[in-house]
Every structure is written in C-alpha cells, then in structure tokens.
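Complex shown without one protein chain; remaining protein chains in place.
Note that the chains are named A and B in the order they appear, and that numbering of residues resets to 1 at the start of each chain.
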Amino acid sequence: MEQVLVTKGLERTYETDGIAVAALRGIDLVVAEGEFVSVMGPSGCGKSTLLHLLGGLDRPSAGEVHLGGRRVDELSETAWALLRRRQVGFVFQFFNLIANLTIADNIELPGLLAGLSPREARSRRRELLDDLGIGELAASVPSRVSGGQQQRVAIARALINRPALLLADEPTGNLDSQSSREVLGLLRRHHERGQTIVLVTHDARVASAADRVIHMRDGLISEETLLSGDRDPGALATQMLRLEV
Amino acid sequence: MKFPILAMLASSPAHGYELKRELEHHFGAALPPLNTGQIYTSLARLERDGLVDADRVAQDSRPNKRVYRLTAQGQAALDEWVTQPTPGSRLRDEFFMKLVLAGRAGIADPRVLIERQRGEYLQGLRDLDRLSGAANGDWAEALLIEGAALHLEADLKWLALCEERLNAEVTPWSRS
Partner (left out) sequence: MARLLVRTALANLRSRPLQTVLVGLILAAASATLALAVSLRAGAADPYEKIARATNAADVHVVGRGDLAALAHAPGVKAAEGPFRLLGVRIRSRPTNYDIVVEGVGARPPRIDRPKLTDGRWLSGAPGELVLDRPTARRRGIHVGQRLAVLPRDPRTALTVVGIAVSAGRGPSWVSAGTLAALPPGNDPMGRVLELQLTDRGASRAFVDDVRRRYAPEQLNAYDWRDDRQEVTDRTSTSSVVLGSASLAALLAVGFIIANAIGGRILASRRDIGLLKAAGFTPGGVTALFVVENLVVAGAASLVGTAVGIALSPLLLEPTASLMGTATPSGLRAVTVAAGVLGVVAVVCLFTALPAWRAGRLGVLEAIALGRTSVSTKPSRAARVAVALRLPPAVVLGVKDAFANRSRAAMTIASLALTMGTVIMALGTEATYRRVIQDSSLRAKPYELMVDANDVSPAHTRSLLGAQSAKVAGTATVVGTTASVPGSPVDVWARALGGDYQRRPYAVRDGRMIAGPGEAIVGRGLLDALGLHVGDRLPLEADGARLDLRIVGRYVEPDNDGRTAIFDRRSVPPAALARFGPVQYELQLHRRSDAHAVQAALVRSSGGQMDVEVTEDGVRQERSDLRPVVYGTDAVLLAIGLVNLLTTLLLGIRERVRDFAIFKVVGLTPRQVLAAVTSGGTLLASIAVVAGIATGLPIFHALVTVTNPSDGPDLVTAPTWWWVVLMFPATLVFTTLASVLPARRAAAIRPAEALRYE
C-alpha cells in the first residue's frame, strides 16, 4: 500500500518576545493510502500545528515531510500552492468559505485553479453538492446558509480535485450535534470510497470514526490506538447497552 | 423489575407470560435474557406486598393462569415512582479503584492504565456507532445507544482529566 504521508522528526518552534515555545518536538508519522487517522490531545498539544505543517501552511523548524513519495517541507510557497491544488484538501473549524463568492463558486475555485475547464468544474461541483444533499444551495452565498451546510460545502470544496489527502482541523468544532453527525457521516462515506483522511479533533466521537487514533501531548505522540470497524460489538458496548433492573 | 411490571400493569392487567413478551418487545437486546421464573417471582413478591392482585382465569386444557392487576396501593406506589426523580448512573467504579490502588501499590503504571482504558472506550464508541447504523429506526434503541455513547464521551473526558492531574501532581504513585 502506498504511503501517502510520511513525517520524520517533525519539529516546530515559535519565537515570541524572545521566548522559544516548542509546539512540536519530533513527530514521526506514516499514513498509508486509504487510511483514516484522527489526532486527539489536550489544548496546546500541537495537533493543529501538525496539521498545518502537513498541508504546507507553515514551515517546520526541523524534520521532513514527504507527500506521495516527494519531499515537500522545503518547497517554496508557489510550489506548495500548486501542490495543494491537486494533492491536499483542507477543511477548517470555522468553515472559511469566501464570503463574496456563491456556494458554487467557492467549490469550483480550486478546480479552476487546478486547470479544470469551467464545464468540468461545474459538473464535479454539481455531483458533490447533490451527494451532499444541498444541490439547491448552489447560487446562495455562505452568509445565508447554516453552519452545518457551510461545512459540507467546505468539504465539497476540499474534495473537488480528488486530492490524495484530506486534512480536517476540528471540522465539527463549530457545529451542533446533529450537523456534527452529518458531517462525520459524510467523511466516513468518502473514507469508504478510498479517501485518505487526517483529522484533528477534541471530540472523541469524531475521533473514534477513524481507523487509527493518535494521541498527542506536549508536542509528541503519546499513544496510538487502532480501532476495528467491522467486528461484532465488544464487551464494553454490549454491557453498556444492558439495562440494570 | 418491580416498577417496570407495575407500569406495564397500569395500562391493562396481564399475566406473567404476556409481561415477559412486552418487556422483550420494548427493550429487546438491552435486557439480559429473561426467564419466566424471574417474572413470576417478582409478581409473587408484589402480590405479597399488596401492590398487585391476581385473578384466576380458568383455561380448558391448561392449568389456570393468573391474571394480575394493580391494586390501589400499587397505583399509589407507581405514581410515586413516576413522579420522583430517578437517581443517575454511577462512575465506572471498578476502573477508578483500579487506578488509585494499582498505582499506589505499584503493580501498574497509572499512565498505561489510562491509555489502555482510553483505547477500550474509543473502540466502544466505534462499536456503538456501528450498532446505531444498524438500528432499524426504533427510537428507544437509538436513544439507548446514544445515551451509552454520551456516557463514554464523558468517561473519556474524565480520563483526560485524570491524566492531567497525574502530570501536574507529584503523588506517591506517579512514576517520573
């Protein structure tokens, strides 16, 4: 199985007012194709920093990042931008849709940038929106659409170029439980179709949807849990569903 | 079993077998497998306490079956049960004790205990999620699963808290 993402000794230190703060202190991570990995940890453990480094939104202080077999941690901004178009899709906690573009334009933008013809971009966009069940919102603007719907649009935007890697930073952080469930279901569906996902969250429910849960503390990986999704319910679940009368 | 039986009898009198069937119907797999004996034992106790009354109904080729109904006393008891708030479920007592004692006695690293338990909870959540996907739209079952998942979430949060305190405090049972 191909390795979509590999990091070696990834470090990131911030300098603020002369004081060095180490956000990441050496992360070794391997994500194979089709894996769904979630990263959990207390606030300040560095999980968002890790995600930003994986997507080229920030530069590591030390260490290597390989994406699809190619070393990317030293790429220029331009090269990263080009890479991101095709290889990496991003979903954020605060949706981050462009306010003065319609839903349709928001989704098509990365496609157009990657070189899709307007017609191709439009057809892919329609496909994604229909799949999300919000096809009728195409002409609306983000401000007139609910949070849950916005996040689904953001996911569609991230997926229009069928990227090798989908990175999600607290995707349900700003959603109510119903919308969270819908978004999670969406991510799971795409994972079933083969999408590689790395997701950062503090919500255990969301994290448990992954195959692998990585727990971080103080800039390091502290533990890893492998979860099985197709076995019969274990003793804990069964027991918890027992009524005591 | 006392009050659920009283509540079922409140809608209409029934005999033991009917009560068993109704319980299974409402709660299905959530209940441990019931045998009729348990039901009858409970019914007998209720009759002794005066909360239910039995009427004998003659049957042709079978022993007489006893049809139970609520007494006035039973109705009063039921009303009180319904109106009074029900005490909540308790912490995972066993793990809590394990954590405190095993660490103190030095037979296990508390951190490892927590990690293992966390993995267990996460897999539990995963399993519950799978179950809820297979649920056939029965709202009672769905609520039960959701309730269990929320409990597990709370447990995970509590685990994170334990971990934090473990790191912050220098206690006799923390390994540095």
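Assume a residue touches a chain if its C-beta (ideal position, glycine included) is under 8 Å from a C-beta of that chain, and two chains touch if they have at least 3 such contacts.
Owing to the predicted nature of the structure, the values given are computational and were not obtained by experimental measurement.
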Q. So which of the visible chains would the left-out chain be touching?
A. A
Q) Among A:K47, A:R84 or A:R205, which residue is in touch with the absent chain? A) A:R84
Q. Among A:R125, A:R157, A:H202 or A:R217, which residue is in touch with the absent chain?
A. A:R157
Q. Which chain A residues touch the hidden chain?
A. 49, 52, 55, 57-58, 77-78, 81-82, 84-85, 90, 92, 94, 96-102, 105, 109-110, 112-114, 118, 141, 143-144, 157
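Methods note: only the chains that are shown with their structure count from here on.
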Q) Quick one: in the complex, what on chain B touches chain A? A) 1, 4, 27, 29-32, 115, 118-131, 144-145, 148-149, 151-153, 156-157, 160, 164
Q. Contact residues on chain A for chain B in the complex?
A. 42, 204-205, 207-209, 213, 215, 222-223, 225, 227-231, 233-234, 236-237, 240-243, 245
